[in-house]
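Of the protein chains in this complex, one is absent; all others appear in place.
Chain lettering (A and B) follows the sequence in which the chains are written, and residue indices restart at 1 in each chain.
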Amino acid sequence: MANLNLILGAVITGILTGGVYALMSSGLTLIFGVMEIINIAQGALVILGAYLSYWLQANYHVDLLVGLLITMPIMFFLGLLIEIVFIRPLKLNRTMLSILVTFAIAMIIEGVLTNRVGANYVELNAWYVDASFKIGNFYLPYIYVFGFLLSVFLLSCLYLLLYRTKFGYSLRASMQNRTAAELIGIDIERVSAITFGIGVALAAAGGVAFGATNLFNPASHYDLISRLLVIIVLGGLGSLRGALVASIAMLVIGDVTAVVWSPVWSSTIFFIILVAVLVIRPQGLFGQPEGRKQ
Amino acid sequence: MSLLEVQNVSKAFGGIQALNTCSLGVEQGSISGLIGPNGSGKTTLFNVITGYEKVDTGTIRFSTQTITNAKPDNVFRLGIGRTFQLTRIFPRLTVMENMHVAAQREGARALLSRWSSTHEQKRALDLLDFVGLTQLKEMPAANLSYGQKKLLEFAFVLIAEPQVILLDEPAGGINPTLIHQVAERIRTLNKSGVTFLVVEHNMEFVMGLCEKITVMHRGATIAEGTPQEVRTNPAVLEAYLGD
Partner (left out) sequence: MKLLKIILLIALLAVFIAFPFVFSDPATTTIAVFTLFFAAAAVGWNIFSGYTGYIALGHAVYFGIGAYAMALLCQYWKIPAGYAPFFLLPLTGLIAAAFAVPFGWIALRTRRHTFVVITIATFFIMQLMAYNLRFITQGSAGLSLPIPFDWSADFFNLPFYFVALAILLLALGTSWWVRNSKYGLGLLAIRDDEDRALGLGVNTGPFKLVAFVISAFFVGMVGGLHAYFNSSIFPPFAFDALFDVAIALMAFLGGMGTLFGPILGALILVPAQQYLTIISQSSGYNLIMYGVIFLAIILLLPEGIIPTLSKRWNKWKASRNSSKLTSAIATSPGSEDSIVVESSGKGVEQ
């Protein structure tokens, strides 16, 4: 029988890892909000970010968190590149095509990684990965806390960007109404490209936190993207608040299920909750109900 | 007794009261007009009547049936057709196929047979002839001009032989010759028993065509009467000029 301590521990871990998932999924939901496309490559980009950090750390002994100062800008530009070259040309049928395009990009990333580093599982290393500190009755791994703090920090930066800068204003306007935003002089294409870049940069950061707490290999992106998709749909496509709430809720429920029932079901419960919520509320927790034309 | 009756309908979107105890009656066999400044709730009223939006309070009656909050397909099958301000047709279907979408059939077996029966085809061609689009029947609707799309929309609403047609800005964005043709066709159909409720901003069109005009402002009806009466009503003038 699970005791209260274990459950409490699961809740705390769930919140901490939920923060990391919030970081990864916020990029995804942001991209959808502005561009109305679903970036299936987000999972692969997280893994790519994780591998970049791994490479920096293994070869140049750059600490994981410090390495972000390098990987995030690189990934940002990669995001810009992807958007401009592969997404911008899509005119008709953007939703469907963007799904296929981003899936193709994910495959290419997976292929390149498999080719370069092989299919073996690796994990990111740092002094704080295996160490933990004691609080009350629990041993909290440092990395969970660091990962959570990283998420909080970056999400706060994102918040400031969205609500306190001119660019953020353009971004929010584009999310609300593309046509109207264009009419008041906002360069939608530029906003889209930069948003995509931001989404990918956030993926890089998520990659560090994810890679330090999970064994991963190039094929890990399937499982990851499926979770991220579930989270953003549950939270409501385009809603950052929704991504945050859904991430934490899902991870807490998943971890508690693992403790109370069995780890085997913690993934399944993810999806079942999604389906249950969508039956009652098809737009997700914080999403807009499907608008009717006119 | 009105054929179509809206009683004290209210509808709010968030903080905006789109319809405010709005009441309206449409007599059988009439051509009625509905005018009002932008934002007065005319399209919302249409949406509510045809089931695209739900009301907060109030009732809508059609003939002997209450149709408040009915679904759009039920409303259409009962006999109320409607066109949209920004014309909505099916761009990837041909003009002929567009016509057949609304043709009603009974029973599951009927659905599995070919999409155009002899009777339906004849009716579709008659209607295309009526609006002057017969030559274009095999063209994908996306390739039609704006005016042609408007006429197509008008035609395919007619194929199900509705009793009432709600027209949302039928004269919007088309040239005067075409406007005249549209008015003629409305009159012809009206003579054969179709009731019309027309929303329009083109005053000349409305005043020339409609027997009775209702004026809306801020979600409520503020005046009602013949074109002459409405034209000289001070409340109407204020609604248009006052804000």
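FYI, a residue touches a chain if its C-beta (ideal position, glycine included) is under 8 Å from a C-beta of that chain, and two chains touch if they have at least 3 such contacts.
Since the structure is predicted, the reported quantities are computational estimates derived from the model, not experimental observations.
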item	value
Chain not shown: contacting residue from B:134, B:163 or B:190	B:134
Given A:7, A:90 or A:140, the one touching the chain that is not displayed	A:90
Touch criterion as defined above, residue of A:104, A:135, A:152 or A:180 at the omitted chain	A:104
Subunit A, residues in touch with the chain not shown (by the definition above)	32, 36, 38, 86, 89-93, 95-97, 99-101, 103-108, 110-116, 119, 218, 222, 226, 229-230, 232-233, 237, 264-265, 267-268, 271-272, 274-275, 278-279, 282-284, 287, 290, 292-293
Footprint left on subunit B by the chain that the document does not show	50-52, 71-73, 75-77, 82, 84, 88-94, 97, 100-102, 104-105, 110-115, 131-136, 138-140, 143, 145-148, 151, 156-157, 160, 174-175, 178, 181
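Criterion: only the chains that are shown with their structure count from here on.
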item	value
Approximate Å spacing (C-alpha centroids) for the pair subunit A, subunit B	47
